[in-house]
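Every protein chain but one is kept in place in this view of the complex.
Note that the chains are named A and B in the order they appear, and that numbering of residues resets to 1 at the start of each chain.
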Amino acid sequence: MRNKILWMLVSCVMALSLVLASCAPAVVEEEEEVAPPVDEEEVVEEKAVPKVEEPKYGGTLRLVRSASPVGFDPGLTNWSIDNFVGHCYEKPLAGDIDKYGPRGENLFPFCYWGGVAPLDYTKPQLIEGWEFTDPMTLVYHVRQGVHFQNKPPVNGREMDAEDVALSLRRIWEVPRFNTGYWSFVDSVEAIDKWTVQFKLNKFDSAWKWMLGYGWYTMVIPRELVEQDLANKWEYVCGTGPFILTDYVTDTAVNFKKNPDYWDTTTIAGKEYKLPFVDRFTIYIIKDVPTSVAAFRTGKVDVGMNWMPTEALPMLESHPELEHISHDCAGSLMVIHIQCDGGPTEDLRVRRALMLALDNQAMLDKLHMGDGLLMQNPWLQEGFPSYVPLEELPADIRELAEYHPDKAKQLLEEAGYPDGFKIKMMSPTWDFAQDNAAVCAAYWEDIGVHCEIDTRDMGILFATFYAGKQPALMQINRGGLHLCESQAETNPDSLWNIGRWIDPEFHGYLDNALAAREPAERDRWLKEMNLRFMRQVPMIFLPNPATRTLWWPWVKNYYGEAETEFATLNTPFMRIWIDQELKKEMGY
Amino acid sequence: MRNYIIRRVILIIPTLLLASLAIFIVTRLIPGDVITQMVAEGGGTLSRESDEATRQMIEQRLGLDVPIYVQFGRWVTGIVLHGDLGTSLWRDTPVTKEILQRFPITLELGIFGMVTAMIISFPIGIYSAIRQDSAGDYIGRSFAIACMAAPAFWVGTLVVVFPSVWWGWSPSIDLIPFSEDPVGNLAQYAIPGVILGMGTAGLNMRYLRTTMLEVLRQDYIRTAWSKGLGERMVVMRHALKNALLPVITLVGLQIPVLIGGAVILEQIFCLPGMGRLLLDSARARDYTIISGLVLTMAVAILFVNLVIDLAYAYLDPRVQYR
Partner (left out) sequence: MVEAITEKRRGALADFFLRLVKEKPLGALGGVVTLLFLFTAIFADFLAPHGMNEMVEVVGLSGPSTNYPLGTDQLGRDILSRIIYGARVSVIVSLVATTLAVLISTILGGLSGFFGGKFDLVAQRFVDAWMCFPGLVVLIVAASIVGPGMWQVIICLGLLYGISGSRIPRSAVIGIKENVYVDAARVIGCSTPRTLYRHIMPNVMAVLIILFTTRVPLMILVEAGLSFLGLGVPPPTPTWGGMLSTEGRRYMLQNPWMAIWPGLALSIVVFGISMFGDAMRDLLDPRLRGGVGRYGVKVKARLKTKIGE
């Protein structure tokens, strides 16, 4: 009898707890108003001029990423590896956040994710300087006194030109590098202990990116290459501020401070050795609600590149958080359109498709009204010669507005008075599906019936690799930059998904690449930008503003992300943790 | 009996061969092959020519340039001779190492799940059978089925999101090894384990209830009643033992679910288990990991099934060994 009652009691308790757990009361208790959308003019939004405090050494910095590293050799692939080992390895050039960033002249926020710092806002990092000894020969003067980390088999050896040359030469030697990427370079040699010489066959105005701070430019010690240890995390050893100590599979990557790091920073006139924090951990959390919850409970110090739907509620509930908002985060939401066949070959049809979309309504609906209606593909905000949407010519501006009647008219002129059927392939990401659904609804109104095919990224890649892409394909692009321009727009290139070929555009592009003076290069970039937007080879969707949030105990941080490609060590080594403040706040 | 055991063990071999062949071929049928992904993800290629050159280099490096039967042969010889399941195509690490790192995590999660399922399902199942159609029966069964009806990812998300908002607590995002902090480790696995167990408890409970009801209608039970035995004696000594036998089979059927099926919870609670490895590898088309992992799971399940079959044969006097 007793046993029975006991079991009944246990069952009731469990039932009760289940009911409690499942019943989610409306959590947003007060009827809060959503924070007013960030003024689109501002790129950098600072809370207040931070008081300059005396930095303290010590503590742990914790970050979150949503994908595991697929390896540790910077030569094997570019972004997902660089995001992790980018804290250990450095590059010849780097973005100059002290001078041009929010700490200095505030010309560029350096907060783009997967984006590119402008070519003019860089400084030599692992080199002391560069020069063109003749129009086709570039010379790097390698910095002296920089040591690799003290780990076997390198054991703190000093870096020299041979390491730099070897690291850069790997682009031709390691499989999985794209063999066509450096077509303008003939050879890379270390001609003496401190000099690296590049022999070019053509001048490329984006050379700083290609050879200095972009993909595949991390400097690794020659022992790792010779002994084939570059892909093993136990041996990752660079010149950077953090030493990789531990990799817990798919969970966390742990770093510790490099005590012999060569660089210093100046705060309020005093020079400090870097980095400040003792330990640095990157957690790998794939699931978005989990990582948001982890940030909210103080388990993670910096939350990078959050969409408005995640960031705004968090800022509501925790007004003490520091944050920075950037309107485009260097990534474009686009739908590639087939330009070499079908109804969309006609420019009028492409323009019609864009005119039929109400960008403002889409922005309000999908991203809480927070972001850009249409992003400039080739000149994002912060880049010199950026021109905001309001100042662009009227025929480009109207693409971001809502003109369904004009769209219908254009369709009629092009010979499709009753519309037509079209197919779109879309990845499985949440926002991609929402974008696709909304676009299809708007196009339905002008008579274009769009069929959406949702597939995972592997299949999307395979489809356009095989050349079988449908008329519309939605893929995020990490911004369009001069350095990637040929890949995106070459007639024969894999990533030219719409197969768009435009001689006028290519003329401007060639001029931009050949221009030795930045001013001339930017002039051609502007032309490229206008021509590209006019020709509508892609549907430009509204871009959400993304935010980087951090707790108040993270000091000396201005929301920067990447200074070189996929490398975040430059801002992060300047961070110091106020451990007392953290304890005070209860974390 | 001995013959039966030998027969059973021998029968595993053709099963395993069939299974490994199936795995090997099927993983390569997934569209969007791995090399295309690597080339495309590499980023800026300028022309189809350079794409093809890169592609060939990668194929060679990964050993994918030989015909499929050669690859299969190499794989099988590797397993049989060296116990080597190959190397991951993306991560460049031995597959065996990847799997061994994740096995204890899946095991611990699975054990928690099974224990929870048993704690919930056994008492309710037995009670529901003895007191069929009573109020207690309904409450108990409703509870067990309610547990099953709430999808694991929903409960998991609720547990992660709302406590962080209400009480400032969220589950650990770092793996706590048992050796360092036993309590923390158990706590980390307890929550997803309980949710996992709740999902399977409903099924177990209903099955146990059915077998108990069946057994309670047998003649020997009626004899026991009429002999005047107390209810406890009848249930515990006669009914339960016989009712448990099929449940052992059911528990055996749950093992595959626990081994591979905790994918969702592993993702939400940051536990790098075998299920998550499989999902990530399927997305990345990492053939060697998928093949090695599925084969490992298959071997584990076959082994567990063998043990259960043998236990069943040993315990149940009615089983004929033909």
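In this section, contacts are C-beta pairs under 8 Å (C-beta built on N, C-alpha and C of every residue); 3 or more make two chains touch, one makes a residue touch a chain.
Bear in mind the structure is a predicted one, so any value in this text is a computation, not a measurement.
A.B. asks: For the chain that's not shown, point to the residue among B:A149, B:A187, B:M236 or B:V307 touching it.
C.D. replies: Only one of B:A149, B:A187, B:M236 or B:V307 touches the chain omitted from view, namely B:A149.
A.B. asks: May I ask which residue of B:A53, B:I111, B:A190 or B:I221 touches the chain that does not appear here?
C.D. replies: Final answer for the missing-chain contact: B:I221.
A.B. asks: Hey, which of B:I173, B:V235 or B:I290 is the one touching the hidden chain?
C.D. replies: That would be B:I290, which touches the missing chain.
A.B. asks: Touching the hidden chain in the complete assembly: which of B:I58, B:I126, B:V161 or B:A243 does that?
C.D. replies: Spelled out, the listed residue whose C-beta touches the missing chain is B:V161.
A.B. asks: Quickly run down the residues of subunit B that touch the omitted chain.
C.D. replies: 11, 14-16, 18-19, 22-23, 26-27, 29-31, 132-133, 138, 141-142, 145-146, 148-154, 157, 161, 165, 202, 206, 210, 213-214, 216-218, 221-222, 225, 256-257, 259-261, 263-264, 275, 278-279, 282-283, 290, 294, 297-299, 301-302, 305
A.B. asks: Need a quick check: the contact residues on subunit A for the chain that isn't drawn.
C.D. replies: For subunit A, the residues touching the absent chain are 22, 24-28, 288-289, 309, 313, 361, 364-366, 428, 430, 433-434, 437-438, 441, 452, 454-456, 459.
Going forward, only the chains that are shown with their structure count from here on.
A.B. asks: So in the complex, which bits of subunit A are touching subunit B?
C.D. replies: 4, 7-8, 10-12, 14-15, 18, 21-22, 24, 27, 68, 70-71, 73, 76-78, 175-181, 183, 215, 231, 248-252, 281, 283-287, 289-294, 296-300, 317, 456-466, 483-484, 486-488, 490, 492-495
A.B. asks: In the complex formed with subunit A, which residues of subunit B make contact?
C.D. replies: Listed in rising order, the residues are 30-33, 36-51, 53-54, 57-58, 60-61, 90-92, 98, 101-102, 120, 123-124, 127, 136, 139-140, 142-143, 146-147, 150, 154-155, 157-162, 164-166, 168-171, 173-175, 198, 267-270, 272, 276-277, 280, 283-285.
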